[in-house]
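The structure appears below as structure tokens.
Note that one protein chain is taken out, while the other chains of the complex remain in position.
So, chain A:
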Amino acid sequence: MFDSNFALHSFPKILSVAPTTIVLSIIATILGFILAVLIVIVRERNVKILAPIAALYVSFIRGTPIIVQMYVVYYGLPQLLVALKHAGLDTSTNGLPAMLIAILAYSFNASANISESIRSAYHSVDHRQYEAAVTVGMTPTRAMTRIVIPQLVANFIPNFANLFIDLIKDTAIVYNIGIVEIMAKANILSSIGFKYLETYLDALIIYIVICWIFAKLFQVGEAIDRYHTFHTQDSI
């Protein structure tokens, strides 16, 4: 039978590791975003050699499950460091924290998805506005910062919000490499009490609340940005 007492007692314990999920998601998204901007610049400017590599990287990441990517980084990174050490570089292979590996794996994953989202937002801004901006005497950089990028950002935020919330949910598998976050804690507690539904329901509620809060935050952010970009109040 469902043990509501066990569920109630487990809830604060599971909630206590929620910051791990949130911190991992935020840091991975920030690093992923920085990498994504570089990918977009390389691809949109069609930089020789780098552009096809970036395209291959994006298609590779988007075409493989994140759990596989995480294992590749988890087992591959220490070996890479060993190889670098043999090659004479001063790299330490001891005690590479699982959190760092997870952050790297999720940053790579986020970078590919975010870069595609930025590109789609960029392409949805009518390029002829850029042409008009340079014909009134703006420099190309100024035309981008005054005209193109503000519209790009407005187009990008809703997609970005979705990607971020997906990433939060995707972190539920990092317990596989030993990080204790919401899902890991639920697993641990359930195996102690042999009560599974109770802890997983706790985890479910916590994920829903976290995702809902971030969805609301993005909604407000989007409304504020649209107001500043287009001064329309329809979304507020």
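Everything that follows uses one rule, which is that a residue touches a chain if its C-beta (ideal position, glycine included) is under 8 Å from a C-beta of that chain, and two chains touch if they have at least 3 such contacts; residues count from 1.
Basically, contacts and distances are computed from a predicted model.
Peer 1: When you check the chain that is not on display against UniProt, which of "Circularly permuted type 2 ATP-grasp protein", "tRNA 5-methylaminomethyl-2-thiouridine synthase TusC", "Sarcosine oxidase subunit beta" or "Amino acid ABC transporter ATP-binding protein" does it turn out to be?
Peer 2: UniProt protein name of the non-displayed chain: "Amino acid ABC transporter ATP-binding protein".
Peer 1: For the chain that's not shown, point to the residue among A:Val58, A:Val73, A:Ile147 or A:Val174 touching it.
Peer 2: Looking across A:Val58, A:Val73, A:Ile147 or A:Val174, the contact with the absent chain belongs to A:Ile147.
Peer 1: Pick out which of A:Ser16, A:Ser59, A:Gln129 or A:Ser191 touches the chain that's been left out of the picture.
Peer 2: Among A:Ser16, A:Ser59, A:Gln129 or A:Ser191, only A:Gln129 touches the chain that is not shown.
Peer 1: Residue by residue, what part of chain A touches the chain that was omitted?
Peer 2: These residues of chain A touch the chain that is not shown: 126, 128-129, 131-139, 142, 146-147, 150-151, 154, 229-232.
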